[in-house]
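Got a structure here, written out as structure tokens. Questions coming.
A single protein chain has been removed from this complex, and every other one stays in its place.
Moving on, here comes chain A:
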Amino acid sequence: MIEFTFWDILRNLLLATRWTIVLSLIAFVGGATVGLLLTFMRLSSNRWLQRLTSLYVDLFQGTPLLMQLFLIFFGAAAMGHPISAWLAASIALTLFTSAFLCDIWRGCLEAVAKGQWHAARVLGMNYFQTMRHVILPQALRLSIPPTVGFSVQVIKGTALASIIGFVELTKAGTMLNNATFEPFTIFALVALLYFALCYPLSCYARYLEKKLYDAGLR
């Protein structure tokens, strides 16, 4: 049997943390892209597009992320196209992130007072000009703190990929635990590593939020 020292455990966990970070980045970038599309679909004047988008958001917000993961992982296999845990986790987390970001961003766009829309249109700006010069710059400022805050949820969400067998931080923790039987140390370290990833983001989100508040925008 191989003996694991504390440093072996820590080194292995740190190596696995890379995959947590990579998966988080994929989910966040993918989710932001899809989320942006959804936000504009949601704001379009087509009522069916609006309904479809809110249904999408409600479905992803009203079901467990674990089920979304299972449905994609096992669903793809059931359709005759088995995919890797890696791909399944990336897709599920991207869709999950896009639904939440769409909801956050829609709120920010709607938070810009309606009167400004009307004012810009009266001044002769068309839809895109209004969006580009009046609404978006303001909505963008409002959206940054909650978006940074949500990135913490994305990082924590990647922990569920461990359940379908993707070896990231949590899975590495359970594997090391099976080899060493030191659950207390290992899961404390795993928690600490997640904390080290998430806490700075949480603090940064809070700082940004406070800055907006002080600027009188909230």
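The criterion applied here is as follows: contacts are C-beta pairs under 8 Å (C-beta built on N, C-alpha and C of every residue); 3 or more make two chains touch, one makes a residue touch a chain; residues count from 1.
Here is the rule we use: contacts and distances are computed from a predicted model.
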item: Omitted chain (choose from "sulfate adenylyltransferase", "protein-glutamate O-methyltransferase", "Leucine-binding protein domain-containing protein" or "Amino acid ABC transporter, permease protein, 3-TM domain, H") - UniProt protein name; value: "Amino acid ABC transporter, permease protein, 3-TM domain, H"
item: Touch criterion as defined above, residue of A:15, A:37, A:59 or A:113 at the omitted chain; value: A:59
item: Among A:167, A:198 or A:212, the residue in touch with the chain that has been omitted; value: A:198
item: Of A:97, A:130 or A:162, the one touching the omitted chain in the full complex; value: A:162
item: Which of A:15, A:37, A:78 or A:123 contacts the chain that the document leaves out; value: A:78
item: In chain A, positions touching the absent partner; value: 59, 62-68, 70-71, 74-75, 77-80, 152, 156-157, 159-160, 162-163, 170, 173-174, 177, 182-188, 190-191, 194-195, 198-199, 202
